[in-house]
Every structure is written in structure tokens, then in C-alpha cells.
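Only a single protein chain was left out; the remaining protein chains are all shown in position.
In this document, chain identifiers A and B correspond to the written order of the chains, with residue numbering beginning at 1 in each.
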Amino acid sequence: MKAAVIVFPGSNCDRDLSVALERATGTPPKMVWHRETELPPVDLIAVPGGFSYGDYLRSGAMAAQSPVMRTVVEHAAKGVRVLGVCNGFQVLTEARLLPGALMRNAGLKFVSRPVGLRVENVESDFTRGYEAGQRIHIPVAHHDGNYFADEATLDRLEGEGRVAFRYVDEDGEPTADGNINGSARNIAGILNESRTVLGLMPHPERAVEPLHGGTDGQPFFRSLVEALS
Amino acid sequence: MSPRNEPAVTAELAAEHGLSDEEYALMLRLVGRAPTFTELGIFSVMWSEHCSYKSSKVWLKTLPTTGPRVICGPGENAGVVDIGDGLAAVFKMESHNHPSFIEPYQGAATGVGGILRDVFTMGARPVANMNALRFGAPDHPKTKHLVSGVVAGIGGYGNCVGVPTVGGETNFHPAYNGNILVNAMTVGIARADRIFYSAAAGIGNPVVYVGSKTGRDGIHGATMASAEFSEDAEEKRPTVQVGDPFTEKLLIEACMELMATDAIVAIQDMGAAGLTSSSVEMAGKGGLGIELELDRVPQRETGMTPYEIMLSESQERMLMILKPGREAEARAIFEKWELDFAVIGRLTDSGRLVLKMHGETYCDIEIAPLVEASPVYERPWEPTPARAELEPALGALPARPVAELLKTLVACPDLASKRWIWEQYDGQVGADTIYRSGQADAGVVRVHGTNKALAITTDCTPRYCVADPVRGGAQAVAEAWRNLTATGALPLAVTDNMNFGNPQKPRIMGQFVGAIQGMAEACRALDFPVVSGNVSLYNETEGQAILPTPAIGGLGLLDDGAGAVPLAFQAAGHAVLLLGATDGHLGQSLYLREILGREDGPPPPVDLAVERRNGDLVRGLIRDGLVAACHDVSDGGLLVALAEMAMAARMGAELPGLAGADAGQLFGEDQGRYVIACPADAAAEIARRAGEAGVPCSSLGTTGGTALTGFGHGAISVDELRRANEGWLPALMAGELAPVV
Partner (left out) sequence: MKAKVHVTLKKGVLDPQGKAIGNALHSLGFGNVGEVRQGKVIEIELAETDRSKAEAAVRTMCEKLLANTVIEDYAVELVG
């Protein structure tokens, strides 16, 4: 699997994502600066977390308009897999590669901690390594992770099995208690129609080695390597 | 020399700038003619307490600052210690107290920004942030607002720049009602042979300005930080700077990129007193002169005067001396990162600071006296009277059930969980965090690309310091050393942040002197030199001083980060042991304050030889893989330490070793103690090694179950303790706590 990691001014999880991808594939991904208009031939484009352009105006808004994102959108249309983590998820929604928007957390505060997730869809190249309904723990760190979409869009996402991950409580249930940021229907990650684009707020790259305190992110990267190699 | 459009300098104007009569007279002598307004501004900030350390200097010199690991001690932007394999850790702690009280979000945010710059200026990539916070009484009308603003500001800045905040401490006490303390610490990693310093060199070399544009932010912030507050402090709001963490992140990346070349001769961030202190200090250290064309300084506002440009504290700016001919290469890097870059002057052999604008000279003064002739005061001081010992009868347990006492203690402001705070800080960005707040006695961060890890802690017990500054100063150092040790790390060095009241009062100066004496003694005994620091004086409002707060930032090294131990019990059936002696010292304990409503007695004695012996034993046990969990016994005493290990694990313990213990033994704050949990078969080996080292070792019991039990006080539910411990701060911040009457 060949991968590229997009770097915006203000990205700060670009290295972490690159390290996790290198661990999984054995080769370092290409780091692509936001002003580039060409992408190397890759199987996966990863849009990392951070505060692109300071998250000024709206999280991800300015990054979505950067030169490289036009190219990313073109590649996505051709079926190249695109992953957006945290700020990357916000960028993908702003670029309209994924529906909905990520608003200020309902609690209004930045939240950084491991959260319980339920894997809802295991039929994508990103999630095949998990069991359906598996409960995992992955860290989040965001201020704007409150997923919003209108009811029709939410129904469609559910109907088409495009909800990839949901926040759950200590008992593994998607309750209000387990919903750390007020997301509609506890949504933590979604897929596009063709299941080739995934955006999620939690950081799987922060859960790939025992020193991270958990390794529930490993199957995520393993899924990608198995599907795209 | 009398530039147009500048007010004439008078004794009154000098007094408004905070210069004393003697200082003004000295300045007139040094200038040798009528000084310009710009020159007055420069003298006033350079000679402010904040920049000149005029009240503290003579005492700071008594701290030990050298050691085999020390690459660079105090005097540079940050301290540097060798961590082996060609790498160095660069770190410092700095206060942003006054600005944070006036505008908590921006004050705290720019505090983080400033300390980050101190570290990356030296060529180190910042890898961890910490903060030590002190607020007023929880029920004081401003406290909630200040807590929420400061925490949001620290998070807003640190999270955006992508440096994990891995720990810290927060206290509440009415003595901080009018003067909160916001002390921020940053640790960075650099190649040991690629440290950047601030001494300018090379006559004719270009002086380069990079970063954000200059506005009228924070003019006279440095003098504000050196004056006592009055009730109208809030009217000073316009002088507070605004932080831009996005630009800081770009500045880090651009500086790192340029530092990978050999184009830089010297570099310094523009912190307090901005362009003035950076240019004067760089030229002063290099023994050179500097000439600046202020028209070339990138400006955000129109019509700025030389005085304003020199005194602005706009954030996210750096000053560099480049090698000749390297400007284009450097400019390309900064332009790639969309940052301002301007050659604003050059180094000269005149030894003078010369400032020109619109073809006119606004300043032409000798640099050396500005730095070297700055006033130094040996302020009169009074030793703090010793507190009377407490009556021994206090050691008996009161009639209230121990379960209730413990629940009250774990929910008291100083012991309650600070999760509400640290969950607002990204603790894991960088993916190298091994332990963050709440998980171990110190934050533990892997050195990227290696197996090594750094352990980082901040410590101070102000209630000990006010009762006995010498003992309190020693205790702060000892506790930092102990917290690092409890993770398995070898303590390397210290940064200090000395927060005190008005040094012109002999009683306050006595607190400062006492704390330094205690710290110096402890740092020597524990081979724990001070490599950087900051002094914040005049933390008083309406004559009411803060508790003396010498905050200690400690740095330790683990050769293998995977061997670091957490504080939570790791498995049921583990043996629980106490290392160190318990005398039942209740003076200045939280038990005394929270249960008996008294703040008196002397703080616990600190025996540095015992401290060292016990710590060296524990570190060896951890290194040899015998220990599963370790926690030092500090605030709240032994039963609180056990409760903290249990709450973190959501697992109880059977503790027959505590049967018959009185209040002193359960809640006394004797120093030099550690609770460890280990697999049952390691307990005998640990006891044997403790015996050999002469360290008291007692078996307390066994982990397991859901309660602390088996010592004659029923079953104290860990869940209930957790609820009490976790509930206090969220309830305070939600406005749900009834005001304490």
C-alpha cells in the first residue's frame, strides 16, 4: 500500500499518522504540502488531525479550499481511498467528500480522552479488520466533533450502512451518556456512498502500540494494508 | 539628541515608568545627556524586576546550577541537560500571573506561547507542556471565571501548536484571590551539538526579525508584571497581548527548518519587553553594538512610534543574527511558512544601541551599562518565625467514620480530581505520551524515535512554604524528585518558578530567601541542579500577598520508557507495600485543614539523606521490574495515597497492615515515602532489598475487590470515593456547589 499524508499549515498529527502508516506498511508515506496540485500515485490519501490554518473561520474550512484538496477530490472520484482523522474529517466534510458538518462540542469544551466506540460497519477497506459490533477504545482530542446532518441525511447514512463508528457508554451502548460531544445519533465516523472515503473524529494512530495504553487502532491500519496491498 | 514628537523626559515621567529616584539618577549619569523618551522606555523595561531580577539576583546565585548532565544552566532562554545518545532536553517554566488575572484566556495562552518560544529558540522541538496553577478560594466570585478562562487558554494554545500537555497541579487558596498563579513549563528535545544561543557575534552581520507583525500589544507588560496590583487592575486590559497559536506553530516549523542549516549565528525570542530586551541581550552577551532601522520592522498598525515598536509585546516574534549572505535562504523558508521576514539592522563594533526611524535617531546608548549597571538590591529580610508544634492528642481518630474522613479529603479542592481541567488539554498529540495526568506521579513522554523517555513533574506545597519557607522550599524539590523517581526515572535537573509577594517587605523577602535556602540544600543533596527559572514578585493585591510559591519543575530520564510504572493498581492479588517511615506528622496537613479546620503547626521535616536513600531504592526496584505500580505519599497522607491508587484502577485492597492506625498514621504527611504494588512473589525480594538499604518496609495488604477494607473501618467503596473525587470540580464549574459560609 502506498500512502500520502497531506500537510496543511497547522496540521499537527501528520507525523503521528505517518508513523502509524509506516508501522503498518513498512514504508514511510509521502508527505504532501498543501500547495501541491499533483499527487504521487498512491492507494490511500490521509488527511491528518491538527488545526489547519489555525481552525480560524471554521475547523477545516480553509484547508478544504487549498490547492491540494482539489486534487484530493479528483482522486477520490477515481476511487482512491481517502481517510480523514479529526481535523481531517472536518476538512473532508467542508470539501463535501462526506456529508454533514462538525460543530462545537455540545459541552463547549475541548475533550481529550480515550472513548468507547462500537464498530458499525466492517465492510469497508478501513474497518474490515474489526468484528461487527466490536467495542474498541480509541483516544479523541477535539473541540469541534459534534456531528450534524439533517434527519434525511442521517436516515440515509444509517440505511446505507455508512455509519462506521459510534460513541458508546461503559456498557457498550450508544446512549447520551456515552456521547462525548453531542453528535447526532452518536456518530463518530462515516463513509461515503462507495465506502472509499472515511472520516472519523477519534485518532486510531494514537492506539497502535502498547505504550499508547491500547492497540485498538491496529486493526484499522491492518485493514487498509490488507485491502490495498 | 531630542527627536521630534517625543515628550521630554522628566523625573515625573520616569517615576510613571516605575523607575525609583536613584534609578533615574543612575540612568541620567549613564546616558550623560537628556535621555529621549524612547531611551527612558528602554531603561524602564530593562531595569524592571521582570527583566533585571534586581531583587532576586543575589539569592538566585546561591542555587546549585552545574552537574555532569548540565549543558547550559540559567541565563539563556532555557536550561539544557544531556540525555545521552547525542540528545539534550531543553526546558523551562515561566509565569504569566498578572496577565492571566486580567484576561485569563489570553493571559494563559500567551504564557504557553512564550515558554514554547523559550524552548524552540534554543533549537529544541517542544515535546511536552505542563502547568502549575493556583487559584483563589473556590467560592470566591472570580474563581470560576478565572479557572475556566485559564484552562481554555492553555488548551487553546497548546492543543493548536500540537504539543501535548501531560501534567501539572492545581491548588485553591484564599491567598490567591487577587493574584492567581499561572506557571507554564515546556520541555523540548534537541541534538546536543545543535543548541542555539543568544550571544550575537560577527560585526556587520544582519539582524533579522521573523514571525508576526508588531502592534501596540502589551506595551509595558514587563513593568506591569513588576508592580503590585490595585483594585483598578482590570482597567489595564488594553496592555494584554493576544496569542496566535497558529502562527506559533508555523514559527516552530520555520525555525526548525532554518536551524537544520548553519545560517543562524544567534537567536532569541521577543518575550517580555519585546524588541528591547532581545536586541539588548543579544548584543550585550556578544559584547557588540546593534543598529536598527525601525521603519523596517513589520508593523500591524499605522503610525507606531519608536517607543511603541521597542516596547511592544506582540507575540510570536523572534530576532536572529544570520551569517552574512544567508538572508535569501532564510527568507525563502519563512515565506514558505507565510511568516514575516525582515532584515532590520546590523551588528556594530560600537557597543551601542542605536535606533533610527524616518532618518532620525531616537536612541543612542551604551549597551553594557544597561545590562551590567542595572540595579541590584540586597533587600532587607526577616526569617519566618517557626510555628509551634501541634498538641500530640490530635493524632487520635475523631468520632466520625474513617470512610467519611477519607471521602471528605479526596473531594477537597486540593485533592479532588482535576480531570475537568486536563481533559481539555490534548495529552497525546505526538503519539509518544506514555503517561499523562492522573496516570502516574509524573508525565512520561517517549523521546521520539528512541526507547528513552522523559518524566516531567511540577510540585510545590505552598501551605508548607508559608509556615516554614526553608522546609517548604526543600520539600518542593524533594517532592519533584520523588515524583520522578516513582515512575522509575532518574531525576536530572530542575526549573523553578519563584512566585512571591512584594520583596520590599522584609517579611516577604524572608520567605523568598528561606525558600531559596531550602531549595539550594535539597538540590545539592539530591544532585538535582537548577538549570533555568523565572521570578514573579509583587503578587499582592491591596497589601494581601500570595502564599510563597516556589514552583519546581522537575525533569527525569528513563532509559526504557516501557519500564515506567503507573500509579494505578495493575492486578488483583498484588502485594501492597509501604517504603519509608511513618511518624504521623499532622502539622500543615490537609487532614488538619479539611477535617479539623486548622492551618497550623510546622510542615513535615524533610530529611534529604533519607529521601535519597529511599528514592534510590525505589528506582532500582522499578528498573529491575519488581514494581507494578508506585505512588509517592504526599498531600493527604498514606490512606489518601492508597485511595488514589485504588480509584485510578477502580480496584480495592485488603489492608490489614493499617489495622489500629491512628489519624497521624493514616493522614500524616511524613516525607520520603512510597506505596508500591507488586506481584506477590516479588514482595519478599523487595523487603530483602529494603532491609539491606536500611529503608523501612511494611506490608499493608493485597489488591483486589471493590473497597478499601480489612483495617477495622468497614469497607470503603472505591466507587463512592471516585464519585466524590471526580465530582467536586465539575460541580464547582457548573455552579452547583453551595457557597461555603
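The rule we apply is simple: a contact is a pair of C-beta atoms (placed from the backbone, for glycine too) under 8 Å apart; a residue touches a chain by one contact, two chains touch by 3 or more.
Keep in mind it's a predicted model, so treat the numbers as computed, not measured.
With respect to the full assembly, the chain omitted from this view is in touch with A.
Only one residue in the set A:I136, A:A149, A:A164 or A:V208 touches the chain that does not appear here, and it is A:A149. Touching the chain that is not shown, out of A:C13, A:V42 or A:M62: A:M62 (per the contact rule at the top). Of the options A:V19, A:V85, A:M103 or A:L154, the residue whose C-beta touches the omitted chain is A:M103.
For chain A, the residues in touch with the chain missing from this view are 57-58, 61-62, 65, 93-94, 99-101, 103-108, 146, 148-149, 182.
Note that only the chains that are shown with their structure count from here on.
Between chain A and chain B the centroid-to-centroid distance comes to 35 Å (mean Cα coordinates, whole Å). Here chain B touches chain A in the complex through residues 152, 155-156, 159-162, 244-247, 249-250, 337-338, 422-431, 433-434, 439, 446, 561-562, going by the rule given at the top.
Of all the residues in chain A, the ones that touch chain B in their complex are 9-10, 12-13, 15-16, 19-20, 49-51, 53-56, 109-113, 139, 141, 143, 203, 205-206, 208, 210-213.
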